[in-house]
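Here's the structure, in structure tokens; my notes come after.
Rest of the complex left out; these chains stay put.
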Amino acid sequence: MTMTDGLGSRSWAVPGGGIPFPSQPDEPELTGADVLCVLNTGDEPAELRLTVYYADQDPVGPYRISVGARRIRHVRFNDLIDPEAIRLGRPFGWVAESQVPVVVQMTRQVTRIPGALALCSVIAFAGS
Amino acid sequence: MTMTDGLGSRSWAVPGGGIPFPSQPDEPELTGADVLCVLNTGDEPAELRLTVYYADQDPVGPYRISVGARRIRHVRFNDLIDPEAIRLGRPFGWVAESQVPVVVQMTRQVTRIPGALALCSVIAFAGS
């Protein structure tokens, strides 16, 4: 059996991260969030190492995220806690590196105005 | 007569899919939806094979989508039923493969908060 490489790239970057704050407290699905979305079309699990960059301190990481072979995974930055939680409302950027090719997207949901909902999404910038 | 290749790529990927749920029930045009948009500028019909990837099970597909020569097609993921419907609110990703070059975009409309409307869109990641 041969492993086949999946679609995509081994490094991905997003400069414009931030966990929207405040957000609607009552419904968990309406919490403001940046969501990291990973697609691994290959035959081998992807082991991602995420590094978070800030305006005023050294980068923090790696956050480790596994995505099974032929699987997706959507992870809220709000839920990343190891090595440390990301402070709400603080600007950041990030780089995700994987030992196998994957495709990476970021989607943001903002609910800070009651009764309003805003979304944006980008395919991350693909490095080498 | 010679067939001329159209603009684009033969494989496209989006990691961050999901059919927004719940959504406003009364007006069909306001239903929450992920929409797959395909542009075929070439002289030959494009026969797309769409594979849907999940977090916790094997991929499902191919969903078959035809786009005529020099035509576009906008397909709501909500309307894909063969080989099986996509469950509302469940995270997914997808790969679209075509035997001829096409250009592929994904646009999402979310209407889960009454009186609010949110949109996002990405040009899919172009593979080889």
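To keep things simple, chains are lettered A and B as they appear, and every chain counts its residues starting from 1.
In this section, a contact is a pair of C-beta atoms (placed from the backbone, for glycine too) under 8 Å apart; a residue touches a chain by one contact, two chains touch by 3 or more.
Quick caveat: nothing in here was measured; it's all calculated off a predicted structure.
*Asks:* Just want to confirm the stoichiometry: 2 copies shown, so how many copies does the whole thing hold?
*Replies:* 4
Just so it is clear, only the chains that are shown with their structure count from here on.
*Asks:* Can you work out the whole-Å distance between the CA centroids of subunit A and subunit B?
*Replies:* 22
*Asks:* Flag every residue of subunit B that touches subunit A in the complex, lowest number first.
*Replies:* Result: residues 11, 13-18, 53-56, 58-59, 91-95, 108, 110, 112-125, 127 of subunit B touch subunit A.
*Asks:* Please give the residue numbers of subunit A that touch subunit B in the complex, ascending.
*Replies:* By the definition above, subunit A touches subunit B via 7-8, 30, 35, 37-39, 41, 70-74, 102-107, 109, 111, 115-123, 126.
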